[in-house]
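Dropping the structure in here first, questions after.
Heads up, one of the protein chains got dropped from this complex, but the rest are sitting where they should.
The block that comes next holds chain A.
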Amino acid sequence: MRIQMRTEGGFAYIPGLSRPTILDSATLSPQESDEIQHLVSAVHFFDLPTLQEQTVHGGDQRTYKITIEDGVRSHSIQVTDPVKDPQLQALLTFVQQHASM
């Protein structure tokens, strides 16, 4: 499984932080690999709408564009802070903590 995430928006546009980050489950420990598989399944990622529900108000929220490739399946979604689905937030947090540029 390969996960790409690009973070946009936020209080400032910072070039060095706008590049996409990549997480390849093959590089994770067996325990972490199981965890990411579980998180993706729990949120039914491949069935999620491309654009998640978000508030039309506010300013400076961060938007996350996530693409997951798993075998022949590939799906992309876009979600904006604050993320309302705790399972999707758990997936986001895991990717943020384990992905690299």
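Convention: a contact is a pair of C-beta atoms (placed from the backbone, for glycine too) under 8 Å apart; a residue touches a chain by one contact, two chains touch by 3 or more; residues count from 1.
As a working rule, contacts and distances are computed from a predicted model.
**Q** Identify the UniProt protein name of the omitted chain, choosing among "ATP-binding cassette domain-containing protein", "Neutral metalloproteinase", "ABC3 transporter permease C-terminal domain-containing protein" or "Probable peptidoglycan glycosyltransferase FtsW".
**A** Hidden chain, UniProt protein name: "Neutral metalloproteinase".
**Q** I need the residue numbers on chain A that touch the omitted chain, in ascending order.
**A** Contacting residues on chain A, toward the hidden partner: 8-18, 55-62, 81-83, 86, 89, 93.
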